[in-house]
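A single protein chain has been omitted; all remaining protein chains appear in their positions.
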Amino acid sequence: MDLEALITGRWPYLFTVVLLIIGLRGMLLKSNFVKKLIGMNIFQGAIILFYVVHAYKLGATVPVFDKHLGEHADLYMNPIPHGLMLTAIVVSVATTGVALALLIVIHRRYGTLEEGLLLEKLRQDD
Amino acid sequence: MIDAHLPILVLIPLFLGAVLVPAVGMSRRSLAYPTALLSLAATLGLAWRQLVVVMDSGTIRYRVAGWEPPYGIELYVDLLSAFVVLIIAVIAMLVVVYAGSAVKREIPGQEVGFFSVMLIMLIGLNGMVLTGDLFNLYVFFEVSSLSGYALMAVGGRKAPVAAFRYLILGTVGASCYLMGVGYLYVLTGSLNMMDVASLAPQLSENPAFLISAVLMVVGLGLKMALFPMHLWLPDAYTYASSTATAIIAPVMTKVSAYVLIRMLYFVYGMERLETVIPLGSVITWLGLTGVVVGSIMAIAQKDAKRMLAYSSVAQVAYIGVGIGLGTPLALVGALLHVMNHAAMKCCLFLVTGSVFRQTGSTRLDSFNGIGRRMPLTFLGFTVAALAMVGIPPTNGFFSKWYLVLGGLQKDAWAVVIVVVFSGLLTGAYFFRLLARIYTKPTDGQVETTAIGEPPPAMVAPVLLLAAMLLLLGLFNHWVVGNIIEPALPAALTERFSQAGF
Partner (left out) sequence: MDQLIESWRPLYAIVVSLVAIPLIVVSGSRPNLREFWTLAAAFAKAGLVLSMLPWVLNGVQPYSRLWEITPGVELSLRVDTLGYVFALVASCLWVLTSFYSIGYVRGAKEHKQTRYFASFAFAVSSTIGIAFSGNLLTFLIFFEMLTLATYPLVIHKETAAARFAANKYLAYTLPAGMCLVFVTAWCVSKVGNVDFVPGGFLDSSLGSIAELRWVFLLAMLAVGVKAGIMPLHSWLPAAMAAPTPVSALLHAVAVVKAGVFGVLRITGFVFGPDLLRDIGVWTALAWVAGITLTVASLLAIRQDNLKRRLAYSTVGHLSYIVLGAAMLTPAAWTGSVLHLMFHATMKITLFFCAGAIYVRTHKENISDMHGIGRQMPFTMAAFAIGSLGLAGVPGVNGFVSKWNLAVGTLQADQAVFMILLLVSGVLNAAYFFPIVRVAFFEKNDEFPKFGEASPLMVVPLGITAIVSIVLGVAPNLGVHALDMARRIAAAVTGGAA
């Protein structure tokens, strides 16, 4: 299987993979805690997109029963991934909230969110 | 009538408690503790009842709000999950009894938040065990993680930093899990575990199926702190308040390990995965390395909490070894260790909490000669330490015993040797500590003086746990024969029926 055949028709998935990598890189390599958090958000967003892309069908409409379309299942998008992702978005917002709360406390205590500076101050605490 | 709804009823008192604690706590802070105690007592009773019912009449499959699976969410309660729920309830009950006096001293003014968040975390953990739905598990996973971050953030000065780091890694883990679920959903169109399990045999060669299995291992591995995904754990455990550590350390990683076993053996079918990719061997080797590295790191620590945290890494790795090996006896060992290690670690962390309360520090120095000041507390500690080393007839010996037998079933000599002799490394740090606790300090060490036992509510849980360690060891066969063995996947036990059971 050559590369082109692999990619063609899978552009959205490729896009989510790129997003995942960007997010992961942000989380692991950025030294600023807020940037780490942003990376985490991108990572979660990529996964949400992954589900939604899977549910997407060309030419289909929202999964609300429509008299004109009738009971043709293939004319509606799959509602389950969308429902799931609503929950996942809620979870991700909650996570972000907790993370921001933690960052505020850290900033109050140490006056910085840069990892290098923070580590130094942590060491002074001992 | 009640019996039919038990799986959901187990969660109800926790929900009520989580709401009521802040409600009553707002007007009178001292009411938070009895409310939490009451709601856990109810959970404990229901969890016990649930186990009895499941033992009498078999697995309960409960449809939440009456929706048929695979559309609705199903709670799936077999012997194992009923048992794990009971373990969580027992540990939580003991910790809450202890927490009454401990929290007031260690994190003053935070009692209401502590009890409320702890109850939410327990909802999450119980939900992870009970649910039969993959996505529902993700939600409970995050409920427990988020409340876990909050609990860990309240404690020492450095706690928020450790909690934030854990949050980032924990979210990566949860996202990996979600990704894995996504692949499974794409392949099967279902989120119900039993449904997916019935479709899994045809999928075992599919690359997406394999990727999802690996993602699950990474996701749950991060949460259970399986080496080398343990990096968040030492800081988080060390800086959190002692009481929070005493509830998080025993149950959080163990529940994740339990879920990993569920996933690999009941949903994916490890024996089929193993024919395509060496997932089991990889987990086994990670486990073996974790046992050695965790123990060596523990030896090097100067703070008791940190030492125990690294020893947790090693102990979780034992469970990993059992999961990876996948012979029936090894799985028995892994599941037994889930229970055993929960009890031992809870006991040990509770004692460090008592020491912190009485001396203001958990550095190893503050343990000098403390055995005579707090004889009852340290009686419990000694039993737990011996269980960690694996001295028979404590329960710690028997989980390793089954792991070794499981290794012999497969002629996995590396496993047998590491599991048998790793007790030496554990012994190295525990006996050193015990000598410090019970003998006169040597030159240059200061003896801890003028302190006594903490209040009875902080001693009783420790002693109860110590008694449990002995009883669970002596009567381990009751647990294995009546709960673990009947619940193992039939395919697995048949394959090994000639060699053990």
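Letters A and B mark the chains as written, and numbering starts fresh at 1 in each.
What we mean here is this: a contact is a pair of C-beta atoms (placed from the backbone, for glycine too) under 8 Å apart; a residue touches a chain by one contact, two chains touch by 3 or more.
Keep in mind that this is a model prediction, so the values were computed, not measured.
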Worksheet entry | Chains shown that the absent chain touches, full complex | B
Item to complete: Would you mind spotting which of B:209, B:401 or B:429 touches the chain that isn't drawn?
Response: B:401
Worksheet item: If the hidden chain were put back, which of B:4, B:300, B:435 or B:467 would touch it?
Response: B:435
Worksheet item: Which is it among B:50, B:212 or B:409 that touches the chain not included here?
Response: B:409
Fill in: Interface residues of chain B (partner: the chain not displayed)
386, 389, 391-393, 397-398, 400-402, 404-405, 408-409, 416-417, 420-421, 423-424, 427, 431, 435, 438-440, 442, 474-477, 480-481, 485, 499-501
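Operating definition for what follows: only the chains that are shown with their structure count from here on.
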Worksheet entry | Geometric centre distance via CA averages, chain B-chain A, whole Å | 28
Worksheet, complete the sentence: chain B partner, complex, touching residues on chain A are 24, 27, 33, 36-37, 40, 43-44, 47, 50-51, 54, 80-81, 84, 87-88, 91, 94-95, 98-99, 102-103, 105-106, 109-110, 118, 122, 125
Worksheet entry | Sites on chain B touched by chain A in the complex | 135, 138-139, 142, 146, 149-150, 153, 157-158, 160-161, 163-164, 167-168, 171-172, 174-175, 178-179, 182, 185-186, 191
